[in-house]
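Selected chains from the complex are presented in situ; the others are not included.
In this document, chain identifiers A, B, C and D correspond to the written order of the chains, with residue numbering beginning at 1 in each.
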Amino acid sequence: MSNDYKRLNKDDAVVLLVDHQTGLISLVQDFSPNEFKNNVLALGDLAKFFGLPTILTTSFEQGPNGPLVPELKELFPDAPYIARPGQINAWDNEDFVKAIKATGRKQLIIAGVVTDVCVAFPTLSAIAEGYEVFVVTDASGTFNETVQQAAWARMSAAGAQLMNWFSVACELHRDWRNDIEGLGNLLSQRIPNYRNLMNSYAALK
Amino acid sequence: MSNDYKRLNKDDAVVLLVDHQTGLISLVQDFSPNEFKNNVLALGDLAKFFGLPTILTTSFEQGPNGPLVPELKELFPDAPYIARPGQINAWDNEDFVKAIKATGRKQLIIAGVVTDVCVAFPTLSAIAEGYEVFVVTDASGTFNETVQQAAWARMSAAGAQLMNWFSVACELHRDWRNDIEGLGNLLSQRIPNYRNLMNSYAALK
Amino acid sequence: MSNDYKRLNKDDAVVLLVDHQTGLISLVQDFSPNEFKNNVLALGDLAKFFGLPTILTTSFEQGPNGPLVPELKELFPDAPYIARPGQINAWDNEDFVKAIKATGRKQLIIAGVVTDVCVAFPTLSAIAEGYEVFVVTDASGTFNETVQQAAWARMSAAGAQLMNWFSVACELHRDWRNDIEGLGNLLSQRIPNYRNLMNSYAALK
Amino acid sequence: MSNDYKRLNKDDAVVLLVDHQTGLISLVQDFSPNEFKNNVLALGDLAKFFGLPTILTTSFEQGPNGPLVPELKELFPDAPYIARPGQINAWDNEDFVKAIKATGRKQLIIAGVVTDVCVAFPTLSAIAEGYEVFVVTDASGTFNETVQQAAWARMSAAGAQLMNWFSVACELHRDWRNDIEGLGNLLSQRIPNYRNLMNSYAALK
C-alpha cells in the first residue's frame, strides 16, 4: 500500500447515486429520515456546485422499490440515468460502467441505499479495477448500525476512503477563495448551526 | 384532577415561540441540528396552516444570543413580537401576557430554547393562571437529555401536556376531510418517509 | 384517584388495532421492524387465544397509507372493520365507538401506529368517557424515542395503564392451569428465548 | 395522596423474591447478566443482614422455567417457599398472601423476573389492599428497556416506590452506627468501587 494521499480532485471525480428510491429508503434506519434526506440532498447540491459529472442508477422503479426521489431527478435532469434491468451490483451493468468511463475520471464518489449492497458492491468492483473510491457514508443508509459497521469495515479493508458529504465538499473545494459565497451558501442550506453562525454574524457586522 | 381530555381546539389555541435565536440554538444538544430545525419549522408551518394566532418573543437579540432565526421572522411578519428587555420567564413580561390575553384563547402551544427555562417557566406560570398548556417537546431544545428529562418531568407533574409537532397538527386538524391536500402537503414537507410514501403512491396510481 | 388495581379481565376486555397499515408502518422507528412486527402479531395472537372481541380500523387505505397488514386481516376475518373516512381520532368515528359499545365491555386494550396520534387520541377520549384503557406500548410505534416518551407521559398522566403484550397476555390468563399448552405455545412463537428454554427442556425430560 | 414519607422500617418490612429461576432469568435483557446477578444477590444479602422475613416463590420449577437460583435457596433455607401451582400473580396464591400476613408487616420489598408481570402484578394487588410496596428495580429484570420503562410507569402511577437495592439497604439501616462493619462489609461485597475505596484507605491508615 502506497502512502499517497488519495485526495479528491474536482477535475477527476464523478458522483454515483445508487438506488435512492422512495420505497427502498423506507428500509434505512441507521439515520433518522430527516438526517438522511438532508445528507443525500447535500451531496446532490455539492455535485451540482462543483459541476461534477453525476450518474444516477435505479433498480426496478416500477415495483415496490419505488421511483428515484424526485428531488434528485430535478437536480440532475440531464445526467446519465441507468435503470438497471436486474443487476444488483451496478458495476455488473455495462451501461453504468460505460457512463463512468465516458467521463474519463478515476475518482468515484459514491452513495446509495442500502450501504452493504448497493454501495459496497460497486465500490469493491471499482477498486478491483483500479479506481479510487470515496464512500459518502452519511448519504448511504441501511437497516441498522450493526449492518452499517460491517459494511464500512469491509469497504475500508478493501481500500475505500470513508468520508462524509461535508469532507467531500471541503476536499473538492480546496480553498475558500475559489468561491466564498458559493460554498457558504451550500453549507448554510444544509448545516443549521453554520447557518446560525452566519446569521448571528450578519446581524452584528 | 378531572378526567377531561385536554384536547387542542384550533379556535381556542395560540402558539408561543420563545427565544428560537441563532445564538441560543447553538446550546441545544438533545436533538441533532437538522432534526431540531425541521421540528421548529414544522411547528411554524402548522401554526400558519391552521391560522393560529402566534406570538414571538426573544431575549437580548442584540447580544450573543443572536437574532430570531430568519425563517420564523419571515413566516410570521405580522405576529406580535415581544423583545423582552430582561425577563427570563416570558410570563413576567406584561406585553407578552397581554398579547396572549388579546387573543381570548385559553390553550397555549409552546416551544422554545432552552426547554428547562424558556419553555418551562412560562408553562408553569400559565398553568398556575388556569391556562391549558401543550408543550411541543420536539420543537424545544436544551443542553442534553438529562436536562430534557428533568424539565419534562417538572412540567408534566404540574399538568402540562407533553406533545410533539405532529400530534399537535393532528389534534388540531381532527379530520383529514377538512383539508386533505393541505395537511398532506404539510406532512410531506417535514416527514421524509411520508413524502416517500406519497411519491411511491403517485408513481403507481 | 382510587387505589383499585385496574386489572385486565378477559370477560370485560376488547382489543382495538388502529392503523397498522403497510405504508404507515414505514414511519415507525422507535422499534426495529422485526421487533415491531413480532409484537403486533403477538398481540393479534393473544386476542385470538383469549377470544377477545377485536376491532380493526384504518385510515385511507387506498392512498399512501397502504392497506392493513395482511396478517391482521387474516387473523380477524370477521372482526368489525372500520375504514374511517377521515377522522384522525378513531373515537370521533361513530361506527368505531358503536362497535366498542356493542361488545358491552369497559376495558380497552389498544395499539396502533403512530403512538402519539392514533393511539393517544382514542386513549384520551375513552378515558374521558369512563373506560379503562390499557396501552400496548410495544405494539404501538412512532417516529422516534423522543416522541414515544412524550406520548407515553401524556397518556400515563391521564390515567392510561402502560403495558406490553406479554403482560397483557399474563394478566388476562391469570393462571397457567387455565391452558398450559395454549399459553406455552403462544409464548414459544413470539419469545425466542422462551422457545429455547422449552426446547432445551424437551430434549432432556 | 398524603404527603407522608413512605419510609422503610426494618421492623415493618418483608422481602418478596418472585420467580428468580434459572430458566426465566435467560429472558432478562434490561441488565447485563453480571449486573443482574450482583443486584439480586445484594438484595438477598441485605435481607439477611437486617434479619427481614423473606418469602420465596416460584412458578413451575419442574418445567423450562427452571429451579430457583441455588444461591437464593442457600441464603434462605428456612424461608417460606411457595411453589405456585399455576397462579401468575403471586398474590392470587393464598399461601403466598398468608405467609406475608403471618409476618404482621405492612411494607413489602419486592423483586422478581419478569418486572412487568411477576413484580408488577403482586405490587398492584398489594397496594390495592393497603400495603406499602417498594420495588427493587435493579433486582427485577425483563425483556428490554422499553418493557422496563412501561412497567415502572404503571407501578409508579399506582403508588409503588421505585427503589434500588442500595437505597433499600440505606433506608433500612438509618444510621451507620447501628453496625458500621456490617454495612461496610455488605457494600464492599457488592460495589467494587466502594471496595476499592476501602482498600485504598486500609493501605494508608
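What we mean here is this: a contact is a pair of C-beta atoms (placed from the backbone, for glycine too) under 8 Å apart; a residue touches a chain by one contact, two chains touch by 3 or more.
The structure displayed is predicted, hence computed values, not measured ones.
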- Task: Enter the number of copies in the whole complex; the displayed portion holds 4.
- Result: 8
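Following the convention adopted for this analysis, only the chains that are shown with their structure count from here on.
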- Item | Set of chains adjacent to subunit A and to subunit D | C
- Message: Test of understanding: which option in A-B, A-C or C-D shares over half of the contact pairs of B-C, residue numbers taken as the match?
- Response: C-D
- Please identify which chain has its centre, taken as the mean of its CA atoms, farthest from the centre of subunit A. D
- Between the pairs C-D and A-C, the one where more C-beta pairs touch: C-D
- Starting from the mean Cα coordinates of subunit A and subunit B, work out the distance between those two points in Å. 34
- Once you find the CA centre of subunit C and the CA centre of subunit D, what distance in Å lies between them? 30
- Query: What is the distance in Å between the mean C-alpha positions of subunit A and subunit C?
  - Reply: 41
- Of all the residues in subunit A, which ones touch at least 2 other chains? 26, 32-33
- What topology does the chain contact graph adopt: line, ring, star, complete, or other? other
- Item | Interchain pairs in contact, sorted by label | A-B, A-C, B-C, C-D
- Message: With touch defined as at the start, can you tell me which subunit A residues reach subunit B in the complex?
- Response: 22-23, 25-26, 32-38, 61, 66-67, 69-70, 191-193, 195-197, 199-200, 203
- Can you check the complex and tell me which residues of subunit C touch subunit D? 1, 3-5, 7, 31, 137-138, 152, 156, 161-164, 166-167, 170-171, 173-178, 180, 191, 193-194, 196-198, 200-201
- Item | Residue ranges of subunit A in contact with subunit C within the complex | 26, 29, 32-33, 144
